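The following block contains the structure, expressed as structure tokens.
A protein chain is absent from this complex, but the other protein chains hold their places.
Now for chain A:
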Amino acid sequence: MGGFSVSGYGPERGTMSKLFARDSLARRLDWPILLCTLALSVIGSALVYSATRNRTELVGDDPYAYVLKHVMNVGIGIALMIGTVWLGHRTLRTAVPILYGVSVFLVLLVLTPLGTTINGAHAWLDLGGLSLQPSEFVKITIILGMAMLLAARVDAGDREYPDHRTVVQALGLAAVPIMITMLMPDLGSVMVMAMIVLGVLLASGASNRWILGLLGTGAAGALAVWQLGVLDDYQIARFAAFANPALDPSGVGYNTNQARIAIGSGGLTGAGLGNGSQTTGQFVPEQQTDFIFTVAGEELGFLGAGLIIVLLGVVLWRACRIARETTELYGTIVAAGIIAWFAFQAFENIGMCLGIMPVAGLPLPFVSYGGTSMFAVWIAIGLLQSIRVQRPMSA
């Protein structure tokens, strides 16, 4: 950051001034990111309320049932973020092997009878009333694990770039949970993880050959998946409906069609919160989670839905800045992984609501209802803040 010194302060400082003193934690936090994510959470809560208040099959007689759980999730998420900042990403670096092991174990558990299926994706763990989606945590551990491996020798000053062996190790580390997730199958998460791997490799400075090779493998893999019939019928149907939205509007194409009608009918200013007829009439399925952007589109209009995109943009912009300005490669790689994750997941989620991406069960960061994903994105914010806060200390 630009260096200008403030010298007008006296030696005695109050608690508040201490908190905001130069170099204090509060001064070093990235406030735009924090404010934007909080704003997204507030908007998300309002949208979750609007989407669920009259879905009696979800909320029973209490229209606030869902939104209360959602607000609680946000609270837990913020607590996790504070915890992450307090621990610091460097401390977490030492714990990576344990975190990685636990997350892979949890993903494996999904494949056991403990796993449950929601919307055709077998991605949940049912732990006595608490549903967990371990693949959300895996996203974090992949980032941390790969960053640890790739940055180790560079940060130690041994090398300028990670060597091939390290890259292979890092890819192997990512491949294990990705394969398991693919077996669930939770294709949406697999795509996000693939993007994370790409982002991480990009930021690590690994040879261009690796980047291009990975892109090629991804394309070949997608083709193979398609050809070998690994995909379930519902996944093929989703892609078919994406390719041709007019296809069977009451069947497969229904979701995307209704989503587009909801967003389109919002116009510039929207119908007003709680007034969207598509939303109130429950024409769009999964509206509190995957299709929450349609509520924003219909009820808040172009201005409200556009604000969500702008807020996400600010978060990503600041995150890029953090990635560029941190002094150690480890922090850069972690930040880049998070950027790739948020950017792709937001693009895929909003894109499917807008009909420019195929349908995949991915939540919109900070906005969608869903515990595990909410926790994961707030932890990621904690990591970003930690990288920024701790930046000067490595100087």
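Please note the rule applied: contacts are C-beta pairs under 8 Å (C-beta built on N, C-alpha and C of every residue); 3 or more make two chains touch, one makes a residue touch a chain; residues count from 1.
Everything below uses one rule, namely that contacts and distances are computed from a predicted model.
One chain of this complex is left out of the view, and of "Penicillin-binding protein 2", "Multicomponent Na+:H+ antiporter subunit D", "ATP synthase gamma chain" or "Fe-S cluster assembly ATPase SufC", the protein name its UniProt record gives is "Penicillin-binding protein 2".
Only one of A:78, A:149, A:167 or A:305 touches the chain withheld from this view, namely A:305.
Of the listed residues A:104, A:125 or A:336, the one in contact with the hidden chain in the full complex is A:336.
In the complete complex, the residue from A:131, A:169 or A:265 that touches the missing chain is A:265.
By the touch definition given at the top, chain A reaches the unshown chain through residues 2-3, 23, 157, 160-161, 199, 202-205, 258, 260-268, 277-278, 280-283, 297-298, 301-302, 305-306, 309, 312-313, 316-317, 320, 323-329, 332, 336, 339-340, 343-344, 346-347, 350-351, 354-356, 391-392, 395.
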